[in-house]
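The complex is shown incomplete by one protein chain, all other protein chains being positioned as in the whole.
Letters A and B mark the chains as written, and numbering starts fresh at 1 in each.
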Amino acid sequence: MHIAPTRPGGKNRGLRPEPMDAFPQSIGLALSLILQADAVLWRVVGLSLRVSATACLLGAGLGLLGGAWLAVARFPGQTLVVGLLNTLLALPSVVVGLAVYLLLSRSGPLGSWGILFTPAAMVIAQSILVVPLIAALARQLVVDALREGGDELQAMGAGRLLTAVLLLAHQRLAVLTVLLTAFGRAVAEVGAVMIVGGNIDGVTRVMTTAIALETSKGDLPLALALGLVLLGVVAGINLVVGLVRRRGGGPLLAAGPVGATG
Amino acid sequence: MVLTQRGLWRRSLGVLLTGLVLAGGVQAQAPFIVMASTTSTEQSGLFGHLLPVFKAATGTDVRVVALGTGQALDMGRRGDADIVFVHDQAAEEKFVADGWGLKRLPVMYNDFVLIGPKADPAQLQGKDITAALKKLAAGSASFISRGDKSGTHAAELRYWKAAGTDIAAAKPAGYKECGCGMGPALNMAASTGAYVLADRGTWLSFKNRADLQVLVEGDTRLFNQYGVMVVNPAKHPHVKQALAQGFADWVVSPAGQAAIASYKIGGEQLFFPNAAK
Partner (left out) sequence: MSALSPSDAAARGWPAVTVPAAPAAVVGRPALIGLQQASVRFGERQALRDVTLQIHRGDRIALVGANGSGKTTLLRLLNGLLVPSTGQRLLHAPAGAPSGHAHRPVTAMLFQRPFLLHFSVRRNLQLALWLAGVPAAERPDRLAGALARVGLQAMAALPARSLSGGQQQRLALARAWAVRPDILFLDEPTASLDPSAKREVETLIDEFGHDGMALVMSTHNLGQAKRLAGRVLYLDAGRLLVDCSADHFFHRTDLPPEAAQFLKGELPWS
């Protein structure tokens, strides 16, 4: 059971396409994949989206709160913690995958959970990957907004953490952009999900691991085509989000002076 | 907006838990085992052919995690797999001897082939792998090694040794290690016109051949034996012994062996069942 598109022109396996043909061929393949509505392909796409979206939701919960807190907390060594957070932005996904694998392995501390090689493990790994991103960006948003409204919210009776959270709620669109960025990072990564998911056909195979598999099998046009499909799906999501924003924030965008964070 | 501060926290917690449930609910419901196997076996397409037959016969799903042989055996040692299916007899026997696996059952064999550019600058074409490698060692033609503790890599090192070259001590001039799977190694050979040792299964399903072709085949030393071992429940009590044993017993049974033999690519049989009678 693997993604086996009927290729236009009826090419069969074993033929040797010239490497540079891979690009135009892959575009045609991508279109035929989408049009054929290959069930296996869409299951893989669906899993990619579910895993990354769940990871972003979890990451948002921790990251937004953590970033807001870090923006207003005062404790010794705060600069160090912020520096560490910014360093974690460069955390390689394969390192996260390895760390989570060692934790969830049967020989590891959390082995009894038994969730290695399942989508739950992939969600956990990707959450760890996006939390620093969301937290660092949220923190910056709050720090910038504090200059504008921190005093006033505090004067109205908000505690420090509540002020930070209100400032985030105030910048809904900026926060949405942060979450979309995190989603992009999650859905595009392959290192973590490969290691903790195992790329099991029908269970933990997602778009990126499928692309990696087809690449190592030498089917480059198909790998590129899958990449195009993934980009297409994410573009579709962004389109929908944009429409929802416009409809929901109607008056916000139609009326006069709007804050810079809009 | 009739919110209380508590209400906010409660709502966030709800989102968190829903997320976890969503993630958990994605799992399949049929009984399953996790099998650690090799990338070359998976990429040959054998599992796509074999496992549905097994599922139809027993109702058990087999979840294959494909790694190099060394990693697959490590996975067995860590208890992250219920059953291991690889092709490195020496390593497998050690696995059982160390107590990590129950009895080793031979299942099937396929063969390795030496692949190289059609022009064959080092003139390796023939039926003798040892002779070919001797010529390679003497010259400076490029050779790609997987270098990843896989069964293929272990076999490759054995052939070099038989040809009188100790890779650890002195590598031939054109020897390049990529630390990668069979597919990527073939990709590299295709783009640089190098020689590479591959299993026939991966080669037959490999699509990016450029001008590569089979140069040395048929040498009995190139035969590659596969074995299956259930992970020892004494070491890892959570191992699904009954289900895993079910697979081991089936794959060496006439039904399983016939399924293996019936797998063909382009009319060619890849794997030759040889379970002990």
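Points worth noting:
In the analysis below, a residue touches a chain if its C-beta (ideal position, glycine included) is under 8 Å from a C-beta of that chain, and two chains touch if they have at least 3 such contacts.
Everything numeric here is computed off the predicted structure, so don't read it as measured data.
Interface note for the absent chain: among A:110, A:158, A:180 or A:237, the touching residue is A:158.
Touching the chain that is not shown, out of A:25, A:126 or A:171: A:171 (per the contact rule at the top). By the touch rule set out above, subunit A reaches the unshown chain at residues 148-149, 151-158, 162, 166, 169-172, 251-252, 255-259, 261-262.
Following the convention adopted for this analysis, only the chains that are shown with their structure count from here on.
Centre-to-centre separation of subunit A and subunit B, using mean CA positions: 30 Å. Subunit B contributes residues 5, 8, 12, 15-16, 19-20, 22-24, 26-28, 34, 39, 43, 45, 47-48, 52, 63-66, 77-80, 180-184, 186-187, 190-191, 202, 204-211, 236, 238, 265-266 to its touches with subunit A in the complex. The residues of subunit A lying in touch with subunit B in their complex are 1-2, 13-17, 19, 47, 50-51, 54, 57-58, 61, 65, 105-108, 111, 114-120, 122-123, 162, 165, 198-203, 213, 215-220.
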